[in-house]
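The complex appears here minus one protein chain, its other protein chains still in place.
For chain A:
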Amino acid sequence: MHLAYPAVLAALLFCVGVYGVLARRNAILVLMSVELMLNAVNLNLVAFDVWLRDTLHAGQALTLFTIAVAAAEIGIGLAIVLMVHRNRGTADVDRLRDTAERPGSPDDGPDDGGAPGTPTDETPHGEKAEATA
């Protein structure tokens, strides 16, 4: 088999994942796109391991480690998304902009939250809850 087939498939899958991470709004859909990117890397590792016929099988061992790390990542990520959803009532990544820098007010911390949403009264509560959790 040509090495170009799995390499091109992995590159295309990675770019589909990049599009998903950048374009999706729901945090869980962003996590799905991250899984697609990790799988593209795994396909590359397996293909190059089979091509090089490594005696240590470093590619396949690293693929197993990547799968385990991805499982841990999805668990922690979903726990964080669920906690954010419980505290804020939303899981949309572009509505969680408490730490964003407003272009108008360079160093005004508290009074820039009045722009789009209503989290001015629940932001301290949310921060305190996250600190104690």
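Assume a residue touches a chain if its C-beta (ideal position, glycine included) is under 8 Å from a C-beta of that chain, and two chains touch if they have at least 3 such contacts; residues count from 1.
One rule holds in what follows: contacts and distances are computed from a predicted model.
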item	value
Name of the absent chain as recorded in UniProt (options "NADH-quinone oxidoreductase subunit J", "histidine kinase", "ABC-type quaternary amine transporter" or "Cu-processing system ATP-binding protein")	"NADH-quinone oxidoreductase subunit J"
Footprint left on chain A by the chain that the document does not show	1-9, 11-20, 22-26, 28-29, 31-33, 35-36, 39, 42-43, 46-47, 49-51, 53, 56-57, 60-61, 63-65, 67-76, 78-83, 85, 91-94, 129, 132-133
